[in-house]
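With one protein chain held back, the other chains of the complex are shown just where they sit.
Residue numbering begins at 1 within each chain, and the chains themselves are lettered A, B and C in the order written.
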Amino acid sequence: MKDVDDKFLKNPDTEVPLREELRPRKVTTPDGQEIDIDPLRDYFCEAKPKVHPKAYSKIVEDFYNWARANSLWILGFGTGCGAIEMRPLMTPRFDAYRYGIQWRPTPRQANLLVISGYLSVKTLKRAIRAYEQMPQPKYVMGLGSCTINGGMYWDSYNTIKRLDDYLPVDMYVAGCMPRPEALLHGFMELKRVIKEGKGEGANLYAENFDQYKANQKAVIRDWDMPDYNW
Amino acid sequence: MTAFPNFEWVQIAYALLTLFIVINYGMVMTAVVRKIGARVGGRYGIPVWQNYVDLLKNIALRSKISHGVMYYLGPVFRLTGGVGLLMFVPTIYGSEWHQNFSYAGDLILALYFVFFGTLGMALGAGESGHPHSAIGVSRGLAQVTMAELPLALGVFALSLQYQTLDITEIVAAQQGSIFNWTVFTNPLATVAAMVAFVGTMMRSPFDVAMAPQEIPIGPPTEYHSSYLALMQTNRVLFPVAKTVIYMNLFFGGATSWAEFAIKVFCLYMISVVIGVVHPRFRVEQSIRFFLKWGLPIGVLSILVV
Amino acid sequence: MVSPLLILAAGLGAAFILGLLRGTSERPAFYVTIAALAAMSFVALSWVVGLVLGQTQPVEILTAGARPPFAINLFMGGAEAALISVVTLTGLLSAFYMRADLMRLGRRAMAVLLVLIMALSGLILTRDLFNLFVFIELIVIATAGLVLLSKDTRALAAGFKYLIVSQVISILLLVGVIFTYHAHGSLNIDDIAATPMAFTGASLATFLVLIALVLELKPFPANGWALDIYESAHPGFSALFSAASGTAALFAADKLFTAAGPAWLPLATGVGIVTFVGANLLALSQSHDRRLLGYSSVGQIGLVLLVVGQKALLGADFAYVAGGIVISHAVAKAGLFWLSGMVKGRTLSDWAALCQNPALVVAFATFIAMLTGLPPFPAFYAKWVLVHEFAATGQLPMLAIFLIAALIEAGVLFRWFGKAIKHDAQRSLTYHLSRETIVLIAMLAGWGLGWVWGALSDQGNVMTALPLLFALLFLPMDILPARVKNAIAMAGLVVWFVISYQDLDPLRLVFMIIMMLGGAVLFLASFHHQGRRMGFYAPAMIMYAGMALLLEAFTAFQFFAAWEMLTIGSYFLILRGKESEPHALSYILFSLGGAFALLAGFALAAQGQRIFWIEDLSELTGTLAPWVFVLLALGFLTKTAAMGLHIWLPGAHAEAETDVSPMVSGILLKAGLFGLFVLVMEMGHQRLYGVDLTHLLVWLGALSAFIGAVLAAFQEDAKRLLAYSSISQMGYAVFGLALMNHLGWLLAMMFAINHFVYKSMLFLAVGGVKERTHTRLMYQMGGLITLMPLSFVSVLVGIIAMSGVPPLSGFGGRWIFYNAIMSTDLRLPMVLVFMAGPVGFLYLFRLIHTIFLGQPKDNLRQVKEAPFWIILPQMLFVAFLIAFAALPGMILQRVDRYIGTLFGDQPLVWSGRIVNSAYGTWNPVAIWGVIIVVFVTVLGLLIWMNHNAQRVKQFNIVFSAERPFKPQTTHFAWNFFAPYRKAMGFLETPVSTSFWTGVTNALHGTAEFSRKLYTGNGQTYAVHLLLFVIAVYLISMGASS
Partner (left out) sequence: MMLSQIAMALGFSLILLGLYGALTNRDIIRMIVSFTIASTGVNVVLVSVGYLPGRSAPILDEAVPVAEAATRITDPVPQALVLTAIVIGLGVTALMLAYAYRLFRARGSLDISDFTELKW
């Protein structure tokens, strides 16, 4: 695991104050008592992600993996220019549906997060949140060189350079931008990976949770959320 | 066992068989319908077994969350609603195997039990605390108030016509010739009921409750994994069970599984065909639609019976 | 027996003795005054007792040793003795009351007081016309003197205005007297009566005498002077002026009207009704308590004058009716004026000070009930007879006007009462033990008189009804702790049920179970209250007493009395709510309006029969019957809050206390339903202008069911939502009832039972939530499911039951509904009912979602489950609902069989646990079985698959990759059905509210405009007087020619 870009490491001396709505406060109950509210603790589950073992029997796990591979539900979350490249996949020309691929509007029902281009730090926060809200097992696919090494944003002041430092990427699709055919190929490769039982990014994330968090917090200045977004 | 006349344990097996057939039929049929839609659009479409794969995938998901007891029970209510509805309606006319538990009640039971799942689901979605769920429920309930009206009127006309509320008797009265079907003997009631049918199948133009891409997907926004699997099961089961009621009431019922399959498919396709060529109504638009078209037809049907 | 002359002699003699005392010795003077008044009262009372017991006969007293017409004669009979007792006792008590002021002003004031009482007694006793005049003038002088008792400097002007007007009256009277004498050759009233004169030009003399006496009664609108006196005089004196002077003047007027003969009675009727209406109308816009009392006095005296006008028609009942009203008025008005002396401020809200003293509140309530003619007070019996007489003699317009004016009067008085109870006192009471004692004596006198009138009534004595006595027992018991009283109340309900259930038919039995046993269960929730909870149990038990009596009422009178009782009891209950003042007022007005419709209906039906049995309703035929039906139905529909008559309900039910809401919603509404049951059972189909009235009821029921549901969906206030839902549910019941077939009635019964259970449960649950969250606005709650799980369960069960979803008992109602409508030829109203069903989902879901689901709010994060005693009855109801859903036969079967005997059919076949109709089947146990098995299986499956789910918190939701801002902004609750409002919002237009607001505004506007008549100028008042005389003369000339 490489270290994060040191170019825009946040200055540890200037603490970004917590947002007003997340600050602990006192609230008066209807009976007139004062109670303490700590939004981050009271509103959000604080549990850390668990490493989920594979199914007890190999054949069952293989069967599950086959199903997972043939039912890839993509979170409709577009970043960067790659989002444009994803749309044609739904059209008659490419028709990704025939591979069991479909788009879901909510992370809860999606397994595959496609980071379709560069991620600014601001968007990274949202991407992390969306990723963490997806149920395991879940996969991340990075589109284009931006997610691999920053691409044309290699010296940008607020674009992350290596997605892998922040989220466990299962599959990169190279190109700037990769065409839909490349994407389809990427999906096929991802299916193969899953079928081989190697699509364990979520467990990787849970195992190295502290490392990932450290990386994420190093670049995200206003960390106004719990460590893990259930 | 006075409550269960002629109860035999084998009935449970029969009922499970019915359930098994209907679920599988639903799985395949909805996939086929989607495939037909894709072909019409020039796409290849999903494999016909895609529903099974999705179901399995959802069950196979490892991490799950729960927002609370009601959230947990929501899908249970939902599926119980679907299964129960099927159990309370005789599926195949004349077949001793597939009468299910229809002796528990009559048409009214079926009509009101439709709401069982809806209510439970709405409660479960409510406990997730997601505003989109609540918005979806609000829209869905608002729409259903008027969508059910033509059906109620049509059913009233129908039961006046046959002087019974017993589904089996209604089906029996339609046997013999195709012209004994209610759709021919009482076209007004049928049209009224079909308006409601289209209105409650959660398909465009009446899909504002789910409204994909708008309030993500409404009530089930927070549902995933096995919860979603139960709901998916219901999603294939429930429309079929509902269509069975319409089939029994208006289209002569089914005397065999083949007839069943064809009739349900055709009825189901009605809402699909309407759906693919109509954009979505807003709630007040669909309410006005039901008031403007469903209500007069329904009123006419109860007046002329 | 002591000579009645002693009454006069004692007064005069004591007045002389006072003159002999030294000017500084106030104390002895006061004792002399009291002694004289006591002696006068004693003599009068001894005559009453003697006459009642038959120990003495009425006596004619001759003076100057000669027979009339050569000398003045007096007459002491029953009426005289009673009225003199009223006058002298009022005088005695007022003297005590005014003690401080009398002492301050010295013996002269006391002498004047004695002269006043003496003159009033003389006015009653005398049978000589001129003597009458003399007494009247004495009264004028004494009154003008006593007005000066007041510390209010404005009283001076008022007294002078009074003198001006009295001068004019005395001129009229004297001229009248002399010409009467000229015409008859005698001044003796009995001689004049022997040769009554018809109304001709020559009888102008009679007219003048009569009008002069009528003017003494302060007829509307020639009465500005009297109001000024009421407003400014010392309350002790006002009590005398209103109670004693009014009584005496009325008796004098009555004497002369009797003498003048029946041809003159319409004059009394006319002036009486105009005064009754006018005074009450103008009282509407009064904010000054004593002036309001003045208007009310004027109105009451007008009412008695009206009764005097009906003298010939009332015959033997005259004394009973007139006496009932006069004596109620005297006691109540004296009591109220005395009370007003203890209240410092002069606006109506200042009476809130009374709340410091519960006994005085009871007294206040008693007086108001006496004035409005509620049971068990004399005016109630009097009004009953009067209305029946109107109906029997075909004076229907009079009947209508009378009832409307009585309603306005009730509005005035109850608005005042509401203000007094609900507002915060700005100033405390000026408390004197003696004054309180006097007021309480008046109150006890009121109750005693109620008993006397009841005993005299041929309809039965309301005061001897066991339930009412039991309820009244809670007045003295109010000092006990609330829990003790609660236990006694519960025991009372149960015991009453046990001793009386055997005589009831199954229909009544079901209502009895709901009202008595249901009431007892609801009282469980009241255990939650600690401390004393003053003023809760007496009204509650009066309400239950009313219901107990209603179920056992067999005559119209019993029915009506019970109805009024439950109305008044529930009014006091509703009034206890925090913000309930306007709602309680509209409740009591609608209820009394409905009760008056009942009264009119019964009166029309009775047609002069003394005892009218309810079951005789079925024998009514002809053109009358449909009107009786309409009136009675109107009365009952007011209670069930049918659309149009419903506007009182939401506020009243919503603002009531936590444990009161279920009582008034779950139980009280059933009284209306019971009434409708009785009505349609007895009268069946009635046609008016070719329209079957039950069809109208069907439509009304359907409309209520639909609109009630729609309105419920748009409420933000949880209890208002439930209240509108009650309108809807009652609509269903009325609908079923009006279908007029077996299943329809069974449907109504089913709804009665179900509605009681789930509405009580929901009101308790929501009330429990309110206890904890201190709000009823649903959008301020949210996510309470984990904090209040039991409340959630009862709401959940409640809404499943109410929405009619199987397997809970609401489905049974729906099933019967469908079977019922199959066998009727009405079809169109079904459209509305079909619409109402799904709309029910809207408000029910909203109720449970916005309170219990969604996002918990910061300030409610730590609320606890509702109190145990509020939860306990809910859990009982839950258990009952489930049992009733599985085994509906346990109640319904008997009712079904009974209804079968009424219709002679048996459409339902109960085979084991299965119900079969001609059309379908309902197998509740099988439904339960299937649903439970499927549910448990699916649940087991889910638990097997998802047992390891991570429990997350409220903001762990997918939020478009964002996080929610605050719970308040994330909880989707306010205007929950915005899309529905967009489509159907037009149904929300407050049509009936606007209508009723229009009516009240018109009344208020008229009052506000007309009272400008009273300019305050004495001369103007004199002009009014003369114009009034001329107008009455012209009108009566026109009427007689």
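Please note the rule applied: a residue touches a chain if its C-beta (ideal position, glycine included) is under 8 Å from a C-beta of that chain, and two chains touch if they have at least 3 such contacts.
Worth saying up front: this structure is predicted, and the values here are computed from it rather than measured.
Chemist: Give me the visible chains that the unshown chain touches, in label order.
Modeler: C
Chemist: For the chain left off this view, which of C:91, C:145 or C:446 is in contact with it?
Modeler: Of these options, the touching residue for the absent chain is C:145.
Chemist: Who touches the missing chain here, C:1, C:157 or C:441?
Modeler: Reading the full complex, the residue touching the unseen chain is C:157.
Chemist: Could you tell which one of C:2, C:103 or C:174 touches the chain left off the display?
Modeler: In the full complex, the listed residue that touches the missing chain is C:174.
Chemist: List the chain C residues touching the unshown chain?
Modeler: Contacting residues on chain C, toward the hidden partner: 130, 134, 137-138, 140-141, 144-145, 148, 153-154, 156-161, 163-164, 166-168, 170-171, 174-175, 177-179, 181-182, 187, 224, 227-228, 231-232, 1011-1012, 1014-1019, 1022-1023, 1026.
As a working rule, only the chains that are shown with their structure count from here on.
Chemist: Report the inter-chain centroid distance for chain B and chain C in whole angstrom, where each centroid is the mean of the CA atoms.
Modeler: Spacing between the chain centres: roughly 53 Å.
Chemist: Between chain A and chain B, what is the gap in Å from one C-alpha centre to the other?
Modeler: The separation of the two C-alpha centroids amounts to 37 Å.
Chemist: Spell out, as numbers or ranges, the residues of chain B touching 2 or more other chains.
Modeler: Residue numbers touching two or more other chains: 63-65, 216, 221-222, 225.
Chemist: Please list all residues of chain A that touch 2 or more other chains.
Modeler: As it turns out, chain A has residues touching two or more other chains at 45, 106, 108, 230.
Chemist: Can you name the residues of chain B that touch chain C in the complex?
Modeler: Against chain C, chain B makes touches at 2-5, 59, 63-70, 72-73, 75-77, 79-80, 83-84, 87-88, 101, 103-109, 112-113, 115-116, 118-119, 122-123, 126-131, 134-135, 137-139, 141-142, 144-146, 148-149, 152-153, 156, 159-160, 163-166, 216, 221-222, 225-227, 229-230, 282-284, 287-288, 295, 298-299, 302-303.
Chemist: Using the touch rule from the top, collect the residues of chain C that touch chain B in their complex.
Modeler: 783, 785-786, 796, 799-800, 803-806, 811, 814-815, 818-819, 821-822, 827-828, 830-831, 834-835, 837-839, 841-842, 845, 848-849, 853-855, 911-914, 917-927, 929-931, 934-935, 938-939, 941-942, 945-946, 948-952, 954-960, 970-973, 976-980, 982-984
Chemist: Chain C touches which residues of chain A in the complex?
Modeler: 21, 25, 27-31, 33, 35, 37, 39, 42-45, 47, 77, 106-108, 126-127, 129-130, 133, 224-225, 229-230
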